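Structure provided below as structure tokens; questions to follow.
A protein chain is absent from this complex, but the other protein chains hold their places.
When the chains are written out, they are named A and B in that same order, and each has its own residue count from 1.
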Amino acid sequence: MMPTLTQYLVISLLQIVVVLGFVMTLVPLLTFAERKVIAYVQVRLGATRVAGGLWGAQQGRLHQSRTVTGGLNGLMWFLGRVPVFSILRGLPMFIADALKLLTKEDIVPASADKAVFVLSPALALVAAFTVFAAISFAPGALFVFPKAVPFLGGLPFNGFLTDLNVGLLFILGIASVGVYGIVLGAWASNSKYPLLGGLRSAAQIVSYEVPLTLSLLVPVVLTGSLNFNEMSTRMATDVPANGMVAIGRTLIMFVGFFVYTTCGFAETNRTPFDLAEAETELVAGFHTEYTGMKFSFFFLAEYSSMITVSALASAFFLGGHHLLPFGIQGFVHLSGWWGGPHIIFFLFKIFTLLFVFLWVRATLPRYRYDQLMNVGWKFLIPYTLIMFVIAALLRYAA
Amino acid sequence: MFKTEEMEINLGPQHPSTHGVLRVKLHLDGETVTRCVPMIGYLHRGVEKICEDKTFFQGQVWTDRTDYVAAISNNLGWVEGVEKLFGITTPRRAHYIRTMLTELNRITSHLLWLGTHALDIGAMTVFLYAFREREEVLSIFEAFCGARLTTTAFRIGGLREDIPPGFEKQVRAFQARFLDCIEEYETLLTENRIWKKRTIGVAPLNAEDAIALGVTGPVLRAAGSSYDIRKAFPYAAYAEMDFDVPTQTAGDTYARYLVRLAEMRQSHRIVNQCLDGLPEGPVMAKLPKVLKSEVNEVYHAIEAPKGELGYYFIGEKGSQSPYRMHIRAPSFINLQALPKMTEGRLLADVIAAIGTLDVVLGEVDR
Partner (left out) sequence: MASSLLRTLIPFDIYGGMKLTGKYFGKVLLQSNRGTKRTHIVVEYPETPVTLMPRYRGRLQMIKDEQGEIKCVCCLACEKICPTQVITIEKGKKEGRKTPYPTRYDFEMERCIFCEFCVESCGFDSIILNHQFELAAYNREDFSHGTEGVFQNMYDLTPVGHYSVASEE
């Protein structure tokens, strides 16, 4: 049954709300997870104080538990005793963080270029969020509205916003607009440290765009498509022509995954490539002069591009909506529920990759500016070019 | 229409990685440093002048507050300098306990350096691991003298009190696991390719320049010279200790890192020897009721964690306080090597250089 235009628009709107809502909740949760994961790695506890701390149930006694906050405190204090789940202790922190950013005084430096200063965080944020239009969280319909639902009954609710046939191109194009937000914001601040941070960031993102795109060309060549859904499904489940091609495919996806993730770290300004905001060198880099909501726009942009990078990596290299990574599903046949595409698999892979982002941040030192360029131009670009040639050969052999 | 000029940028006095209130004026051509001028004095309290008004006994509390991460080393320099001035002989047991605490203090100082230096370069976890061990040593200080940082640990002529009960067990518990902890730091850093890239060949200082600039301590030893006052002019109980002076020849940040890690291992060795060979006896010498100095002058240098820490006293006839006191602060003199190490290099190397020099601003400004 084809939806009418109005029905189509309503469903699209609902989908946009769901996807944006998902991203907007995931980002604050990710900041909370970052604090907790890094704290646990560093044998600390991290944020435990918002509830379950200072004014909470003291000495283990659940007093004040009749009020809502008292009950929350009691719950959080209790969580501290449970292994594994104790990581959720202090969870209301992410709300407190958001509230703090919202209520902070919004300072615009006197000598800043006001219009650009205000616009650039928005530019970064819009670029980072628009990307999700082309990312498919589930290949088909997530669910079908039951007949009982008025107006929308019987229509499918898809796991993606659009099924662009140039989806990958769209993602890469929009994502690279984000760097303008950073550069313009740094320039408009009219301050020295942001300027240095902005210059670093511009050079870094522009030069890492090349190996990033080259490494994504591998799945493009192997599948012969730019459509997100088709690429991810075919990368996961294509049955190779013979054994050699199958091994070659798996190997190149395995290597390609690491190369792509490395470039992704650089592209999202994360450790070990977080030069643009290297706090020990440039105070806070490009967003030194930003406060309050404007700062949090940059923050949201960075974290949601982390989600984008993880989504692309898991879609094209880790098997996407299917269970097994690196194209293994093509020659290992899983039956029943485990064999099918599910949003759960996809989300699980995204969350695992996000955890790796945080884990790496806790472990590694940071490259120097010129060394970063060396790694990009002298190491990653030749590497990805070779991969590209091998991928083309595999395609030819298949 | 277009012109190019060098950018002048102030690194500090409020900057995340200048370790206090150091201000470095940098001239940048792009990211290359063309001129680097350390500017000091933001923490000047006039310790040398204050000590002229205080008795020799009281003056020790100000040494806690110069290099505040190595307070026990400073205390040792002060009390030994004063003992030299008055010709007091300290009991052997006191010497051993002093040596042990000073070496533990060297460990805490190097741990703080390791943590902050790694944090400057971006490895944030080493900081917390280093502080975990540092806390344990600070508890040992607390058990011995009641304070963790501003220790005022020793007295002229010996120690105030003998070691408390349970102290040896506490130290041995720390000693038992400390070598494994150093292994952990090494796992995170020594072989790491990013760490190597950030430190090998960065901020080099050869032995000739280092000696010309008066640089001492691990920075000098990393350049190839094996000058260590503990060996050259033994004080406290170091003459009876068996330890090596670790040296490297490269003179870069990585060499200094290796030297300091090796020094922590040597300190660990010395502490073990002190515990094993701790002699019996009193910890305090018989002192005259009031210390009165004749007119004479004394320079006493010890090997503080940062380098040669010297106390220079001129006594005044009949007075209980020094006529003039001067501290040869290793941080202050090592900091003067910063322009030599960084000019012509990148901004990120300045951060690594400040970290690797291990300056404490309380000692630089005094």
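Here, contacts are C-beta pairs under 8 Å (C-beta built on N, C-alpha and C of every residue); 3 or more make two chains touch, one makes a residue touch a chain.
Note that this is a predicted model, so its numbers are computed, not measured.
Enquirer: Quick check: which displayed chains does the absent chain contact?
Expert: A, B
Enquirer: Among B:74, B:116, B:192 or B:293, exactly one should touch the missing chain; which is it?
Expert: B:192
Enquirer: Using the document's definition of touch, tell me which of B:46, B:146, B:281 or B:344 contacts the absent chain.
Expert: Checking each option in B:46, B:146, B:281 or B:344, the one touching the absent chain turns out to be B:146.
Enquirer: Tell me which residue among A:151, A:338 or A:359 touches the hidden chain in the full complex.
Expert: A:359
Enquirer: What residues on subunit B make contact with the chain left out of this view?
Expert: 54, 57-59, 61-62, 125, 132, 135, 139, 142-147, 150, 152, 160-161, 164, 184, 187-188, 191-194
Enquirer: Go through subunit A and note every residue touching the omitted chain.
Expert: Residue positions of subunit A that touch the missing chain: 37, 40-45, 48, 53-55, 58-59, 80-84, 86-87, 89, 359-360, 362-364.
The rule is simple: only the chains that are shown with their structure count from here on.
Enquirer: Approximately how many whole Å separate the CA-defined centres of subunit A and subunit B?
Expert: Once rounded, the distance between the two centres reads 45 Å.
Enquirer: Could you pull out which subunit B residues touch subunit A in their complex?
Expert: The touching residues are 7, 9, 15-17, 28, 31, 118-125, 127-129, 132, 188-189, 192, 194-195, 197-198, 346-349, 351.
Enquirer: Hey, which residues of subunit A end up touching subunit B in the complex?
Expert: Result: residues 38, 41-44, 192-193, 196, 200, 271-272, 274, 278-281, 283, 361-371 of subunit A touch subunit B.
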